[in-house]
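Of the protein chains in this complex, all but one are displayed in their positions.
Per-chain numbering from 1; labels A and B assigned in written order.
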């Protein structure tokens, strides 16, 4: 899923304080799981902004709302009226949702309340870690199901580099060495010999390097 | 609680104004005690910045009339 983190309140306040009305708008799927952008968080953020506005002696009508997903048209049906009377939207969605609102409502200002941080999982309660960079050309079949693109700091395809130490990356003891994990996994699968196979050079044209990506279902 | 206290701090509200207690329905006397203690603490802390800002706004509206 997509993981995000709320921006500092001051940064949000500086973006939105010029408006007379603001809809604080949650997105209740991915970013709700990490307790940063769901409809509940929209309610909390709206309260904070109201208190901030009161203290700063600024008049803003702050409404909180939310939908299940800000990246698909059909979910917006339930908030049609609210959107029509909003002067500005503070979206707690990931960057996709913010852009979806911007495209859908051409004259409505929209601001991001989150920094979209990564595509990740929940390895323990409240602990989210990056696992994929959507490079467009998955190599997990070669690497025992551990991704060197998102999990090796140098995204080495034939690692580990010389900085791997006690299973950790040279840049931080908090980061597992992806290639240690790959080697351990290949060994567990009885496939350690596969390490010496040299894969073809990575085709980064399928990554963001090739420009914005899209695809269409053929039968639609 | 840690997170909520942090959020209050970011908008200039003393996090001491928020407290969480875990009590059962059978603990009436303890509940009363906590209420008294907390009321005293809040009185000692004085008016919150939100209350002050609201008062100021009311005053200015009065003068404006």
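The rule we apply is simple: a contact is a pair of C-beta atoms (placed from the backbone, for glycine too) under 8 Å apart; a residue touches a chain by one contact, two chains touch by 3 or more.
Quick note on the criterion: contacts and distances are computed from a predicted model.
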UniProt protein name of the chain not shown, from "Methylenetetrahydrofolate reductase", "Peptide/nickel transport system ATP-binding protein", "3-oxoadipate CoA-transferase subunit B" or "FtsX-like permease family protein": "Methylenetetrahydrofolate reductase"
What shown chains does the left-out chain touch? A
Residue of A:162, A:190 or A:212 touching the missing chain in the full complex: A:162
Which residues does chain A use to touch the chain missing from this display? 153-171, 177, 179-180, 183-184, 187, 192, 195-196, 198, 201-202, 204
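Criterion: only the chains that are shown with their structure count from here on.
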Interfacial residue positions of chain B with respect to chain A in the complex: 7, 10-13, 49-50, 53-54, 56-57
In the complex with chain B, residue positions of chain A that touch it: 8-10, 44, 48, 51-52, 54-55, 57
